[in-house]
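Okay, here's the structure, questions in a sec.
Of the protein chains in this complex, all but one are displayed in their positions.
The chains carry the letters A, B and C, assigned in the order they are written, with residues numbered from 1 in each.
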């Protein structure tokens, strides 16, 4: 493993928490709002011509607000002594920025490719779609957490960073790399 | 992690046990009795006008009895030396009561929101509903166990407490916070 | 945990291995042979009047042979120095035989109850049935491994015991307790 302070058991806990959360939230909201939950996903739908810009803007605004409120609630529930940076992402210091960028790009590419394959493509296994989508997020975390925290989601990165004040110089990476990966996957699928 | 005696591996074991149990029990009993398994869930259905008070009372009574019998069977199977408090919930001493209350409220809110989104809402992914519901319980435990034990279910808290005698002064919290969270989620969904 | 040599991570690995195996094997064989895979399950179907004795005998014979061949293949693949008892079950020495019996009975009761609720009951979630059944086996293992190894299945107990020679005086328990639990659950469901 890249990071000696990250044990395999913690990696499994983090991966299951993020992946199963995306799975049940996509299942619970997919029929209401599309269940994007992630600006990179909304961008992919715009690039694919499957979402108009007005609704996309509303979705992204809501996603950012959701990330901020999630981080605020976590802050209110957690004593300062163990609060850390509220799960903010940062890049493992032993890797280059270009490696971090490529990792986040690939992780997001995989996620968007799966979303299009199981939930958009009419030949896909529609009714169970939230399960493979959740599994993709689990696996992306098992691979990427030791590198970058495996964000794939700018709103997930932004909320904890702004609430905890842990904005690193690398924050932009968590917007640009998922954006690129989502655009590539969407263009490929088209 | 909040509690230094709680390892990540134990957290995963606890979360999978509770979450997958809710998943298969809801799957096995959903068509017979609704598969509430939890007074907070029954309350949410009453608030939503989807369950009458008589049947709700019978459900809650059965849920409390189930929690007591579960704890009794566990006591009978387990030697006294390792019996502890039979999995009774308590609040991590480093957090305030208000933080515990907010945590249980949010965890239960999320659970009820998912139940309504996947199993009540007719636009939801009906046939697979027990899976996202179970995933929500897994994730709620991964988040909340270090704070409050992640009850979300007064009957789950009551049984072990009464059988082991481990009633803390905080026991009421495990009724009030899930009740509030369930009411909020149900009202929102309405 | 009951057994200090059993870590939480090993418990998760064991539980996932047994539970997900039952899930995919039931999914792959359910339509061909019913996918019982376990003499206790076949007994439950006989008690419920849903399987005739001739076919039940053939199933149980095949299940026992399967358990023996599985243990033989494992023996052939594994060097003697680390072979142990090939995963034979035994009862934790700190619990009484009666506690072990009650634990195996309850674990099997839960498993059969779930099988009837999701795969036999026509109101159940038929198409996804292998998933809640697998989840029940995962959870039964998370609960019961530290007590008895969580057999619930005489053929699973018999194969490794006969191939490794690790027949304890308690072996009969792994036939009687699952048999009782299965009969109870089947009678209740009827």
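To be clear about the criterion, contacts are C-beta pairs under 8 Å (C-beta built on N, C-alpha and C of every residue); 3 or more make two chains touch, one makes a residue touch a chain.
These numbers come from a predicted model, not from an experiment.
Screening A:60, A:133 or A:152 for touch with the missing chain picks out A:133. Only one residue in the set A:39, A:70, A:87 or A:117 touches the chain that does not appear here, and it is A:117. Chain C residues in contact with the hidden partner, per the touch definition given at the top, are 7, 9-10, 12-13, 16-17, 20-21, 23-25, 27-32, 73, 76-79, 81-82, 127-131, 134.
By the touch definition given at the top, chain A reaches the unshown chain through residues 1-2, 7-9, 11-12, 15, 19, 94-96, 99, 102-103, 106, 113-114, 116-118, 121, 123-125, 127-128, 131-133, 135-136, 138-139, 142-143, 147.
What we mean here is this: only the chains that are shown with their structure count from here on.
For the pair chain A and chain B, the distance between C-alpha centroids works out to 27 Å. Centre-to-centre separation between chain A and chain C, using Cα means, comes to 39 Å. Contacts with at least two other chains are made by residues 7, 9, 12, 127-128, 131 of chain B.
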